[in-house]
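Please read through the structure below; I'll follow up with questions.
The complex is shown incomplete by one protein chain, all other protein chains being positioned as in the whole.
Chain naming follows the written order as A and B, and within any one chain the residues start at number 1.
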Amino acid sequence: MEDLVANWAQNTHKRFHRMVEFLGALCREVVCDLRNWRRFRWRDMLYYLALCGQKSVSIVLLICFLMGMVLALQAALQMRKFGTELFVADLVGFSILKELGPLMVAMIATGRAGSAFAAEIGTMKVNEEIAALTTMGVSPVRFLVVPKLFAMLIALPLLTVFGDAAGLLGGLFIGSTWLDLPVQAYWSRTMDVLSPMNLVLGLVKSCVFAVLVTFAGCWRGFESEPDAQGVGRSATDAVVMSILLIVVGDMLLTMFFAMFGY
Amino acid sequence: MSEPVIEVRDLTIGYDNRVIMQHLDFSVSRGEVFCIMGGSGCGKSTLMKHMIGLFRPMAGDIRLFGESIVSAPEEDKRRLMKRFGVTYQGGALFGSMTVAENVMLPLAEYTDLTESEQREVAEAKLKQVDLAGYGDYMPAELSGGMRKRAGMARALALDPELLFCDEPSAGLDPITSAGLDRLILRMREESGVTIVVVTHDLDSAFTIGEHVIMLDKEAKTIVAEGAPAELRDSSSNIWVREFLSRDGLKH
Partner (left out) sequence: MAKISNFRIGIFVLSALVLLAGMLYYLGLSDCFSRKAAVSTFFPESVQGLAVGAQVKYKGAQVGSVEKIVILPARKIIQVDMSVELDSFRNVDGSALFRDDEDFYRFLQKEIREGLRCRLEYAGITGLRFLDLDYFAASGEMPVKPEFAVKGFLLPSVPSALRDVVKSLNVSLERISRIQFEEISNNLVRNLDDLNKILASEDVRRTISHLSGMAVSMDQTAAVFTRVVTEDRLRVILDDLENSLSELRTLAAVVRNEAEKSDFSGTAASVRQAADAFSGLLREETPEIKAAVDAWIRTLDMFRELADNLNRDPASLIRGAK
């Protein structure tokens, strides 16, 4: 039993050490690429931008629109009791812009990109491509992670804009049909209560989520066992780790923003 | 005997706390084709990965070109890596890049050549491995043997002094395998490169190997060292003789 615990502690320590090392390498390579942008792998970045961004637009629009509708419906059921249906616009607006927009987009990105990153890097590990990179003196982090990170840093905030707009429209749809509120009144109310800062802080959140999803996906890929099952496990672990990091990050960011009154 | 390119001294390798091989002592001379042989799972590839600096040994030292790759700082390690090339079992080509781009990658990293110059070099290297005209193919469009040859072209891109080949004939038919053996010999003749081959294919070992070390999984160390034919005929280790003579009878 003692051996098991000692083994576990040792493994955890080693894994944590490797994770910190990976984070350090990521920071270093990001700085290197920013300094020497000609070395940056633009084409890879565009590929991941298409994969995680452009190809996710439709699913983001659909899910966020439905999320806005669900939110509005749930809020309307409660607020009708008090005759405060117009406040549905407040609830939907704040929830979508400050929380659910960035969160839902990050979840979709986790499903699409996080697991794909882990599987891709895991498969490269199986095929010894990572080893090949290392022996060529090319940093795998710079070659594989940095383009993904920049692509996600661009794609997620842009997707969040789409998600926010779709969510607000979902709420508007329910407000104007289910609640019989005038479209103009609902829209004016939404625009009155929301501020550009709400939108900007949501985008800041989505940038942080982009870093977390990329980090979790790539880290689990590098940690993948060099076999088919190992790659599958790493993809699953990447999704779980991403969701955990996103939720924890969201809580910390919300607390941080709340300290400044937002 | 010429100066050793690789010196392995009292090396112990393994994963975590599990020892795979120990007390390894051998050296590789410049310009020779050196074979690391042994049964499946005995740790041949693991030894090679230690030699190219991917893994850190549990004990002992590995010196490449007179410098320790074990204790070298990152910068020195990178400099050392620039002097050798590695080909992997499956070719290890990057699936997101064309064959030519794969070959150009080390050039882009280490040279100041323009993109067109890099492409010219890549085409020449591909021609060297009999893959002229395949530059724009994606790796997925190539056969296993072609991928290995493309991997070799990439490993040779920087004209290394030392080439490591991990199981070059694994998974290939005998004709393709023999073709790769001929290619390795041609490389050595054309550029005088020192070649370390990890293989369990006796045909290859007898065709290209000048110096062989035999690793035994049970003994966890080198059980025989010398020329392949010599070992087959006069090794004191009966397992080595049987291992080499099973297919070696043909030779």
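What we mean here is this: a contact is a pair of C-beta atoms (placed from the backbone, for glycine too) under 8 Å apart; a residue touches a chain by one contact, two chains touch by 3 or more.
Just so you know, these numbers come straight off a predicted model, no measurement behind them.
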Contacting the left-out chain in the complete assembly, out of A:Ser95, A:Ser115, A:Ser139 or A:Asn198: A:Asn198
Of B:Ala59, B:Ala72 or B:Met97, the one touching the omitted chain in the full complex: B:Met97
Touching residue (missing chain; options A:Val30, A:Leu158 or A:Ala210): A:Leu158
Residues of chain A (touch criterion as defined above) contacting the omitted chain: 46-47, 49-51, 53-54, 57, 82, 84, 87, 154, 158-159, 161-162, 164-165, 191-192, 194-196, 198-200, 203
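Quick note on the criterion: only the chains that are shown with their structure count from here on.
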Partner chain A, residues of chain B touching it in the complex: 49, 52-54, 78, 81-82, 84, 86, 88-90, 92-96, 105-106, 109-110, 151, 154, 166
Partner chain B, residues of chain A touching it in the complex: 44, 47, 124, 127-129, 131-132, 134-138
